[in-house]
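My questions will all concern the structure given below.
With one protein chain withheld, the remaining protein chains of the complex are depicted in position.
Letters A and B name the chains as they come in the text, with residue numbers starting at 1 for each one.
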Amino acid sequence: MAQLGIDRRRINGPEDSRPPVFTQDEKVQPTWNVGDPRQGRGPKDIRPIFLKPGLVTQANGSAYIETERTKIACAVYGPRQSKNVAYHEKGRLNVEVKFAPFSCEVRRAPLRDAEDRPLAMAIYQALVPSVRLELLPKSTVDVFITVIEADGLDACISSGVIAASTALADAGIEMIGLVTSCSASIVGGDIWLDLTREEARHSRGSLVLSCLPALRTVTSVWQTGQMISDEAYKCMDLCQSRCNDIHVVVAQALRENV
Amino acid sequence: MPATSTISLSKAEKSYIQTGILSDPPFRADGRSLRAYRSVELETGVALLANGSARVSIGREGINSGGGTEVIAASKLEVEDLNEDGVEGGRIVCTVSCSPAAYPHLTSNALDELQEDISTILHQTLAHHSLHPNNLGILPGKKSWLLHLDLIVLSDAGNVFDAIFMSARAALWDTRVPRTRRITYRARKDHAEGQYHIDADENFSGFDTRRLAKATDFELSDYWDEGEVLDGRERWPVCVTLNVISQTHYLDATLQEEAATLLRLLLVYSFPPNSPPSLCGMRLVGGEDSALPDIKDFIKEGEQYAQELFISLDAKLREEDLRRKQKAYTKFARSR
C-alpha cells in the first residue's frame, strides 16, 4: 500500500539517505560568520578542474569533469536526423540533464525528480550561440548530461557547460569557439568565485557567466538573488578573466586526447 | 524554450523589421519609438477569492477587441504545518500557466515546457530568500503561510515577461495577509501543589500537557479589513526585456518583432526604498553571442528603463489602492 509511488522496475534505495560520515568530516569545523575570510581557498580562486574527453566510447563525443565534489559526465550524440519534427533550416540542439539519485543530499528519485529542466535550459543557452546550427539543417544534436555528484547549483551549471562544450568539440561538431563558464557570488560584501553548496547558503546573489574566450564574447548571463549593478559588473569581469584560464584547461585536455 | 518565436515570418518580413530598427532614425512597424511601450492597462483586485490579484494587458486595440498580451496574477495563502512541508517563516511558490488559447499552434508538450520555463524564471526571482517578506509566519515552530502566486497568460502578443512581472508585482502588492491571533493553552497555576503527586519527581512524561505554556494554535481575528499588506511590498521587482539587434536595443517587442530578434536580455530590478537599486535576476536568451562591454551598457540603460517602469507602476498601484478604498467605502455606505 505504502509502496504506491515506488518504481518496481529498479532496486530502490531507502527514501531518505544521508552522506556517509567520515572521521575527518567529524572534526568540528570552526564556525564561519559573514565577513570572515573564506576557508580553504582565496575568494577569487576556483576549485581545481579535472577534465577528460572521450570516456563514453559509444557516444560521438563525451567528456567528464570533476571539480572537487562536483562530478559531471556528458555525452553528445549527433548530428543525426531529427525525428517527427517539421523541416527547419537550422539544426536543433537538445540538452538533457539528469541527476543520479545519490547526487544530492536528499535522494532524487529516478523518473520523478531526476530531470532538471531549468538547469538544462541554462546550459542550452550557454551552448547554443557557439554551435553552428545553420550548417545542420534537419538535424539534431543531443547533449546528455549526468550529474553524478552535485556541490552547488551554480557549479553544476558552469561545470556542465564546460563538459558539454568539450564533448561537442570531441564529437567534431562545428562551433565558432569553445564555451567556458564560471560562477561568482556576493558573500557578505565580498565577491567569491565558484561557491560550494555550503558557501552558497550565505550568498546574497549569484551570477554565472558563460563566454567564448577565443572571441571575447558572452553567450549567457544567468543571475539570481540580489546585487547592485556595480557588483554585477565586477562579477562579470572576474568570471570572464577566470573563463580565460579555464579555456586553457579545456584546450589542454582536448589536445591531450587527440 | 523562451528563445524560439511562436509565429513564423518570411525572411523579407524579418529584414524589413530589422532594417527599420537599425536605420537612423529608427522606425518600428507600428510607428513607436524604440523605448516606447504600447498602451498598458492594469487593474488590481480582479479575483475576489484570492488574497491579492491583478490583471495586466499590453497593447490592446479598440474597445472590445483583444489583440494584446494579457496576464492575470493571483496570490492565495494556505496554512502549512512545519512538520510537513512548511518552512519557518513561510514560503512562496510561483507558477505560470499558459492558456492554450494564447498559443494555439503549440503542442501540449511544448506548452508544458514553455510554462515551466517561464515559471522557473519567475519563481527563482521572487522566491529568493533576499526578497522574502517576514510576515508570513503564523506560529513560530508550528505553522506558517504558504503563498501561492499563480499567473495565467491569457494571450501573448509579445513581451510576455514584462507583463508577467508587472502583474506579479501588482498581485503581491495587493496581497493581504489575514491577521492571526495566537491561542495559548496555559496550565492553571493553582493545581500544581497537592493535587497531582504522580509527577512530583520532575521526570515528567511527554504526554503531560500541563507544562506547555507556548501558543499551540491560532485564530483569525475578526477585523474590518482583509488583513495587513505583505511586509516590504515596495521591494517586489519589475522586469524589462531588452531586445537586441546587433548593438541596438528596443523595448516592448510585438510578436513579429520578437520573431525578427535573435537576442533578448531580461533584467529584473528591485528598487527598495532608501537603498540602491538591486538586480534580482538577469538572463540572456537567444542564439547569438554578445560582447561583455555591450552587455554592461545594456544593464546600465536597462536599469533606467526599469526605474521609469517602476515609478509609473508604483503610482498606478497607489492609485488603484485609492480607487478600491473609495469603491469599498461607497459600497459600505450604500449597504447601510
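Everything below uses one rule, namely that a residue touches a chain if its C-beta (ideal position, glycine included) is under 8 Å from a C-beta of that chain, and two chains touch if they have at least 3 such contacts.
Going forward, contacts and distances are computed from a predicted model.
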Could you tell me which of "DNA-directed RNA polymerase II subunit", "General transcription and DNA repair factor IIH subunit TFB4", "S1 motif domain-containing protein" or "Geranylgeranyl transferase type-2 subunit beta" is the UniProt name of the chain missing from the displayed complex?
-> "S1 motif domain-containing protein"
So that we can see where the missing chain sits, which residues of subunit B does it touch?
-> 8-13, 15-17, 19-20, 23, 25, 27-33, 35-43, 55, 57, 61-63, 65, 67, 251, 256, 305, 308-309, 312-313, 315-316
Where the unshown chain meets subunit A, residue by residue = 86-87, 89
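The criterion applied here is as follows: only the chains that are shown with their structure count from here on.
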CA centroid of subunit A to CA centroid of subunit B, Å = 28
Could you pull out which subunit A residues touch subunit B in their complex?
-> 117-118, 121, 124-125, 128-130, 133, 176, 204-205, 207, 211-212, 215-229, 232-233, 236-237, 240
In the complex, go through subunit B and note every residue touching subunit A.
-> 1-3, 113, 116-117, 120, 124-125, 128, 130-131, 265, 270, 276-292, 295-296, 299-300, 303
